[in-house]
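Take a look at this one; I'll ask things after.
Only one protein chain is missing from this complex, and each of the others stays in its spot.
Our next item is chain A:
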Amino acid sequence: MTDHELDLRLPNDLAELDALSSRIEAFMEAAGIATTPAYRLQLAVDEFFNNAVDYGYPDGRAGEIGIEVRRVGDKLHLVFSDDGDPFDPFAAPAPDLDGALAERRVGGLGVHLVRTLCDSFAYAREKDRNVKRLTFALAD
């Protein structure tokens, strides 16, 4: 059962971020999604969008980023896709979270947050696009 859906196609430009987060926030409100799952999904889109724009198009070419959000039963489904260079963020090593403050490096922190806060995550390279599929439990 799919009762609410959001389907966005955006250029790979960080100037889109403010409008994107507003669109997602409006969707979450309209779909009656609780604060915690809404926050977690917002964070996933934010981190993936930044990573895709910052690292996916090193030659500076124009690209297209797709964001689909669906509420299905008791889960939120996110499909995040981009036509940037192939990259599986979930294959990267987890950041060092136990080091002392002075040695602490926070590279990979965004992906670590996302994979920890979602219920399931998967990556595939499909039709020259990086496709990430995530689910989030709806319970607050």
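The rule we apply is simple: a residue touches a chain if its C-beta (ideal position, glycine included) is under 8 Å from a C-beta of that chain, and two chains touch if they have at least 3 such contacts; residues count from 1.
The criterion applied here is as follows: contacts and distances are computed from a predicted model.
Trainee: Using the UniProt record as the reference, specify the protein name of the hidden chain from among "Peptide ABC transporter permease", "L-lactate dehydrogenase complex protein LldE", "Anti-sigma factor antagonist" or "SWIM zinc finger protein".
Mentor: "Anti-sigma factor antagonist"
Trainee: Which residue from A:39, A:87 or A:123 sits in contact with the chain not drawn here?
Mentor: Considering the complete complex, A:39 is the one touching the chain left out.
Trainee: Can you list, in ascending order, the chain A residues touching the missing chain?
Mentor: Interface with the chain not displayed, on the chain A side: 14, 17-18, 21, 35-36, 39-40, 42-43, 46-47, 50, 97-98, 101-102, 104, 106, 109-110, 112-113, 116-117.
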